[in-house]
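Missing here is one protein chain; the remaining ones are kept as they sit in the complex.
Going by the order they are written in, the chains are A and B; count residues from 1 in each one.
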Amino acid sequence: MGDTPLLEVTDLVRHFPFREVQGLRMVKANVRAVDGVGFTVSQGQTLGLVGESGCGKSTTARLVTRLDTPTSGRIVFEGRDITFLKESRLREIRRDIQMIFQDPYSSLNPRHTIGSILTTPLKVHGLHKGREKQRVKELLELVGLNPEHINRYPSEFSGGQRQRIGIARALAVEPKLIIADEPVSALDVSIQAQVMNLLAKLRDDFGLAFIFVAHDLGVVRHFCDQVAVMYLGKIVEYGDRHGIYERAEHPYTQALLSAAPDINVARGIAPKERIRLVGDVPSPIDPPSGCRFRTRCWKAQEICATQEPPLIASTNDQQSTGGRERGVHLQACHFPEVKTDILAEVETPA
Amino acid sequence: MSAAIADQLPDATQGEAHHSGDVVLDVKDLSIAFPTEEGVVRAVSNLTYQARLGRTLAIVGESGSGKSVSSMAVLGLHNMKRTRITGSIKLDGEELVGAPQSTFQRIRSRQVAMVFQDPQSSLHPFYKIGDQIAEAYRTHHRVSRAVGRARAVEMLDRVGIPNPKRRAKQYPHEFSGGMRQRAMIALGLVNNPKLLIADEPTTALDVTVQAQILDLINDLRKEFGSGVVLITHDLAVVAETADDIVVMYAGRLVEKGDAKEVLAHPAHPYTYGLLQSLPSPTEEQEELKAIKGAPPSLLALPPGCSFHPRCTFKDLVGERCWTEVPEWRAAPGLANRQIRCHLEDPVGAIAADEEANRG
Partner (left out) sequence: MLTYILRRLGLAITVMLATLVSAFLLFFAGPADPAQAMCPEQKCTAARLAQIRESLGLDRPLPVQFAEYFKGLFVGRDIPFGGDTIHCSAPCLGMSFLTNRPVSEEIFSRFPATVLLTAGVVVVMVTVGVTIGVLASTVRGTALDRILIGGSQVFGAIPYYVLALIFALYTTRFYSILPQAGSISDGVIQFLPGLIAPWIILGLVSATGYTRYTRNSMLDSLSMDYVRTARSKGISERKVVGKHALRAALSPIVTILGLDIAALLSGTLVTERIFEIDGIGKLSLDALGRDDLPIILGTVLVTAAIVVTMNLIVDIAYSFVDPRVRLS
């Protein structure tokens, strides 16, 4: 980990204002998609953003790539404030921050050959002048595609191959940070593993940093060093992989982990006692007062409605688990508690 | 609800008693092909399976494996002008392959209902939820509008939708994703069918909602005693909810057996490969053990075993893998297990591979 982090995000807020008619009045309101999010990513590090739909994880990703502009907050990339960088100057950061999208079908222009799809970013940034074609072939090889297919169109490739093209496009400009928004969730199970392996290899070979947005907890656990769990526009728990998956303290993280079905049940391990969350995620237009999770939380007390729990260092996560160095572990609950029964289930070997 | 209407409403669980364990769906040697301009798409080839009352059968496979196509045929939802279906589908003893539309209209919803993947697009955006459910009921029961509506409210209540009376008068866009899927299930069960086919019912939902919906399907299966066919690509979902499993690859069945046993000790290289490719919840892995390559085009299936181009065990067999389609047979050394693979000792071969990976 370097001295200054590659990316530093503080108090990031994105509200989508809209107007609504209520009776005879026009009411102005905000969808508070991201409501005060902060994290850092160092070179070569991988941060996973997890949470359910509407928690703001994809909006956060779009803000960091500056495909969208925050309402307030600060995004600092390599010591430079890019929060409100003008459209005309965004090109400068586009080279360093690249994005991989969920849908390999709609993110590639069907009328362009993959050769031209991959040459465009090189030309835009004036890279490898005069030997663009050579470079494109190298890129194709790098992501495991046949370099001779340079003149083919996206429709001639399978879903997994198209996602590889998307990855090659992101890599073309030799970025430092890649934002991957659900990069494998549209792919078949057998293909997901291939693409995950490719991403891991590239991360290790080029020292790439990743922000990895996904709803699949297993994939995040496999790929990410750090994990931020989001709920209704806020981070409710943050920590390294072990902290989150083995010693989760926030009830929402615990519920999320316990809800994921477990293949180990087939191997004779008793199914987890599932924390059944009642109801739906409340509207981000008018989130609950105090702790946003309190309406679905079994621990909720009076204080939860009146006082918003800050994201602070966990106090319970102190016992040793065998000499492994502890990273930062933050949580935002008034009544944090490691739930050992989940822990036991996850760590029982097959 | 007025007393008069309540009197006309049957108890939701009444009707012919469903005898747990009886075969409700018997599919034999089913093949489905779609002739297209580019050639014949062989979506399903020689599929054989049975679903039983009171049990959940999981049909597992990736996109293009034929898992959805085969189930749509049970409800006769394919355009018969552009589909060639051979073999046999017997629902509660009645042959459905070649049956006229009138037969399907009679059995749909009454005998077999389907819950689709995306509850957002599966409910009509212009009609009230209650009316959509009532329509299914009134199609098969000669009752008044009011009775139909009361039945819809009752079903919404049963699937755990709070305030069902008010909710019945709302439109789908006023429901959340999980609530919509609950409404779809209410719609599916309104006529107390013997078989419920759930096609990726939780894929479009969040994980906490997925857990709720799977629990609901399980509870209702027990309560109503119907059979459930669960179509999914998610092996962890199968592990937690299914009794029996069939695994499909490129339109063919490759493995069949008890769900937990198959997932714990797969006997077909494809099933094994799928399980291996999942990120392990217990150990740190440098690399996932991916199945190499991609599923074949259904327009041009590879000769012999469809899986052979991706199979790591084919060297143990040799030529037969790409010249001869393996027969559907009992897996050696395993009870209640069938596979389609040439391996002489699949269990031993897979165990050896696992051992090699560990070491």
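Observations, loosely collected:
Here, contacts are C-beta pairs under 8 Å (C-beta built on N, C-alpha and C of every residue); 3 or more make two chains touch, one makes a residue touch a chain.
Quantities reported herein were computed from a predicted structural model and do not represent experimental measurements.
Within the complete assembly, B:75 is the residue of B:25, B:58 or B:75 that touches the hidden chain. Looking at B:55, B:140, B:167 or B:308, the residue that reaches the missing chain in the full complex is B:140.
Of the candidate positions B:28, B:90, B:106 or B:165, contact with the hidden chain is made by B:106.
Residues touching the missing chain, restricted to subunit B, are 75, 77, 101, 104-110, 113-114, 116, 118, 121-127, 135-136, 139-140, 171, 173, 184, 187 (touch as defined at the top).
Throughout what follows, only the chains that are shown with their structure count from here on.
Separation between the centroids of subunit A and subunit B, computed from CA atoms only, is 31 Å. Listing the residues of subunit B that touch subunit A in their complex gives 62-63, 176-179, 206-212, 214-215, 233-241, 259-264, 273-275, 277-283, 285-292, 294-295, 310.
The touching residues of subunit A, when paired with subunit B in their complex, are 52-53, 158, 160-161, 188-194, 196-197, 200, 215, 217-219, 221-222, 255-256, 259-268, 271, 274, 276-277, 280-281, 346-350.
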